[in-house]
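What you see is the complex with one protein chain gone and the rest in place.
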C-alpha cells in the first residue's frame, strides 16, 4: 500500500505489474440495480485500477428468477447462474460473497457465507434492524473474514477529500454536520406498492434507504452521535398494488424522517431524508462547519467539493471554493483522466472493490476508509433510535 | 388598494398623486443597525413608492447616548433627539412608534406607546419570552392600534412570490419545509461579549436573532407547527469581556439550535440557526416541497427564487428554474427598475413601511402579508418550546 | 481622502462631520429610467455616505413633457421644473449639470453646460459617434470643469475589487478579457419601434447601449485595445410603429454585435452584446484570466466576484472562490450593512456621485476610478471601429 503525495492511501500504481495479480473468486446475489453497478465495477477494475491488487473471477450469480439471472450471467460474464444462493455458496471457487439482494435477503445469506469462510461485501442497510445486523456482525467477526458494508459514498473522491481535510485537522473543531438525502419518486399517490414500501421486506423507508447513507457519512466525517431526536412521516398510507386484481396495499415504512443529533465531540447534527421532494433527483447534500472552515457536497455534482477557509491568506477574496476534485493528486484520480474530465456515480463501486481487494490480498483492515459490518451495525442502531424517538417523542441515547 | 396583473396586492400606482398623501408622524427608538435601515426606508419611501400611501414625518429619535442620538438625528433628518423614549412618546406629533431598540427595550416602550394610542412597528423578536410578548400583544389589542412585528423577509419579492405560489395552490399539498439561518461571526473564541450573548438582554441567542426569522417564514409560507423536538448548543461558554479590566463573561444563550417540526397540515419541518458557520455570511436558506413542485430561496441571492414544477409541459426539460424575481409583474417591482437590475436587502424595509402606511391610512389589516404582534407572540411561543425541548429532551406541543 | 485597511480609496468616514458639508447645486436633464436612478442617488447620498463630501441641492430638472417633468420635480423634490434645458442652465444655482437625456440630447446640452462653467455628469454613451464625443471632450477640457461619463459599473463593489486585484498585480500578466452583455427585450418581432432602435437618435443599438459598458470595463480593467475585428447583426429589420396609424418603421441600428480585441499589453479580448437572448435579463458577464489567477463577474449577481488563485497555499482545494463582496473592508461597503446584507444595482450611482462630489470639493481627479469624457470619447472611438470592421470585414486599428 502506497501513499501519494498528499497522503491519500492508494491501491496500485501506474507502472506495469511486476507479477501477475492474484485472483479472487466472486459470487454475487442479486441482478438488479446494484447487481448491474457491482458487475460493472468488477469488470472495469482490472484495467482501470492498474495494476490491480487482485483480479476478480466472476464465478457465479444467484437470483430467484431463473430467466433473469441467466440473462444477467450472460450479459456480465458470470460463469454460472444460480436460483438459490445456497448453491452458489456451495461452489468452492467463491472466495468473496457480494450480497446485492433486497434487505430481507441480507442476513441469512451473509451469515452462511461467513460460516463457510467467505469474505463478504453486503449492500446497505446491513440488516433491517440493529438486532438483525448484530447477528451478521457476530458471524463475520467469529469467522475472521473480511467484511464491508457498501456505503459507497465514502469512495466519492470529493467525500474522501473531505475526510482527509477533517482528519488532518485542517477544518479545526467540528461544530455542525447537516445532511439531507432527498428524492422525488413516490410523490405521486398513483405510484404503486413496491417492496421498498413494506416494512417486512425493507425494514424502513427513506430512513434505511437514503438516511442510512448520510448517517454513515456523519460517522465517517464527524464521529459518533450520542443522542438523537427525530420525527418520521408516512404521507400516503395506502397505495395501489401492482397485482392483477387491483386494490391497495398499506405503506408500512416512513416516507420521510428528520432528526437532530448530538455528537460525542460536541457537534450538532441534522439529518433528513425523503422521497417526496419534487425536483430532487438524487439530492444528497451535506455541509460541515468547523472552527477553521466549512465543506459542502452535493451528490448530483459529485466531482465538486465546496470549501471555505476561515483564515485564508488573501482576505479580500475569502469565499467558498468550488473545487473540481479531478486532479491527479486527488483521491482515486490516478486511475482516471486529466483534470476536468469528470467521472460518474458508478465509479464509487470500482474504488470500493479495489479497497476491499487490497484488504483481502494484503490482509489490511477494511476500516476506516470503507465501512465494515461494524459500521453497518452501528448505522442500524442509529436508525432504530431514530424510529424510537419518532414514536415516543423523546430523545434517544445511541448505545452500540 | 389595487391588484396588479398577477394578483399581487400593491400599495400605490405609477400615476401622479390625485391628492396630497397624508402625513404620519414617526418616532423611533434606536440608532444602530436597524435604526439606519429604518431611517433609510422612511426617507426613500415617499418617492420610490409613488404616489405614497402616506408621507412619514420624522418627528423624533430616541437613544441612550446623547451624542450618538444627536448625530443620528442630524444625519437622517429627525427633527428632535431624545435620550429617553418616554419624552419622545410625550410628543403628540408621534403617531407611529418604531421600536428599533435592543430586545430588552421592546416591551415597556411598546406597551406605553400602545397605551397612548400610537401605532407600533417593533423589531423582532417581539419579546424575550412568550410571556413578555403576550403582554405586548395584549396592550396593542386593547388599544386598537395597528401593530407590526418587523419580520422583514416577508417583504423580499422572491419570498412574497413564494407565498403567492403556495396560497394559490400551485405547489399543491405541502410536505416539507426546511430552513437554516447560518452566520459565522462568533466562531472565533477571541470574539468578546456583546449584549446579544447575554440572556437577560437578548432572551436567546441564534434562536431569537436568526431562528425567529425562519420560524416566521415557516408560519407565513406553510402554516402552524403543532409539535417540536430540538437541541441547542453553546459551543463557547466563556468569552473575553470588552471592558477595561479584562476578564471573561459567561455566554448565557444558545450559539446554535436545530429543531424538527410537525405542522398542523401534516408537513415535516426542520429549522436550524447558528453563528458558528465559517463562510456563511448571511446564510438564510429555505426549501419547500409540495405535491406539485418545490421552491428554494437564499437570502444572499435574494433576487432569485428557484422553482420546480412537477407537471411542467415539456417533460425533457424539467428542472429547477432560477427565477430572477425582477419583472414589472413581480411583487413590489413596479416601484423599482427594469428587469435584472437587482435590489438589495434594505428594500424590504421600504416595502414593509409602505404596507403599514397603507394599513394605517385605509384602516386595512396588517395581517397576513406583514407579521403582527400576534405573529410576534406566536413566534415567541415556538422559541420557548424549542428551548424547553432542548432542555428536557422531549417533544413539545405548540400551544398559543 | 482616506484609505481603508486594504487600500481602497474612500470618500468619507463613519464619524460625525466636523463641519458642515459644502452644497453643490445640481440641474438634471431627463426624468426617465436614469433620471429616477440619479435622483434617488442624490437623495440617498447625504445620509448613507456619511459625512458626505458634499450635499446636493436639487435645483432644477428639465424635460420636454411639461406634465411629466412637473411630476418628477414634485416626486423627487427638485425645486423647479423646466421644459427647456437652456432655461435650466440659465439658473446660476446650477453648479453640476447631470445629463440623463437620450443620446441625441447629450452633446449640445453638455457643451453649453461646459461653456457656462458647470461640472458635468453625462450618461453613456457620451456621443452617438466619436466625432460627436470629441466635441464634448474638447468643450469640457477647454472649460476646465470636472466631467464624468456615467459608466456606473466601475462603482459596483465587486468590479472595483477586480480592479484592485489587477492593479496591485495579484492577477499577474493579463492574457484574456471576455465579456458579454446580453438582454432579451426585443426578441419578439411584435415589439414596436422605440428611439433606441433608430440610428439618428441612438447612434447605435446593442453596441452603444450595452457594448459600451463592457468596452469601458475592458479599458478600466485590462487596458487599451489596439485592434478590433467585428461583426454586427440586425436580425429584425422592420418593426411596427407605436403610432396611431400603424405601419412599420425601419430598425437602423445593430441588434447584436461581436468583436475580438487585441490589447496593447498583448491580451486577447472578446466582447459581445445583444438584445436577442431569451432569459438573459441583464446579462453582463465578464471573465479575466491572468498568469496568477482568474476573475469572473455577473451583473445579475453583482454582490459576488469569482476568483481563482493559481498558486494558492492549499493545493487540494484550488478552485474558484465565490466571494460575497460585502465585508466592511470591501470597496464602498463602509457605507452599507453588515456582511451578507446585499446591495442593489442603484447603489452604483450613489458611489459614483460621491466620487464626483469628492473630486469637485477637493479638486482631485475624476480619473481613473470614474470614467471621464476622455473615457467616453475613447469608448466611442472603439464603437466606431467595431461598426467599421463589421461593414468592411477588416480588422481596424484603434486610434484615439
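Worth a mention:
By written order: A, B and C. Residues from 1 in each chain.
Methods note: a contact is a pair of C-beta atoms (placed from the backbone, for glycine too) under 8 Å apart; a residue touches a chain by one contact, two chains touch by 3 or more.
The shown structure was predicted, so the numbers you read here are calculated from the model rather than taken from an experiment.
Residue A:301 is the one among A:64, A:164, A:226 or A:301 that touches the chain missing from this view. Check B:199, B:226, B:321 or B:394 against the missing chain and you find that the one touching it is B:321. Checked against the full complex, the one of C:81, C:94, C:122 or C:230 touching the unshown chain is C:230.
For the chain missing from the display, the contacting residue among C:168, C:248 or C:291 is C:291, taking the whole complex into account. In the full complex, chain B touches the omitted chain through residues 6, 161, 164-165, 170, 305, 307, 309, 312-324, 327, 329-330. Counting the whole complex, the residues of chain A in touch with the unshown chain are 16, 33, 37, 39-40, 43-44, 47-48, 50, 71, 74-77, 183, 185, 280-283, 299-303, 324, 326, 337-347.
Chain C meets the missing chain through residues 175-176, 178, 180, 182, 184, 187, 227, 229-231, 233, 235, 256-262, 266, 268-270, 272, 274, 276-280, 289-294, 308-310, 318-320, 389, 393-395.
The definition used in the following text is that only the chains that are shown with their structure count from here on.
If you sketch which chains touch which, every chain touches every other chain without exception. Across every pairing of chains, the maximum count of C-beta contacts belongs to A-B. Mean C-alpha positions place chain A and chain C at a centre distance of 54 Å. With centres set at the average Cα position, the gap from chain A to chain B is 42 Å. Centroid to centroid, with C-alpha atoms defining each point, chain B and chain C lie 34 Å apart. For chain A, the set of residues that touch two or more other chains comprises 309, 318-320.
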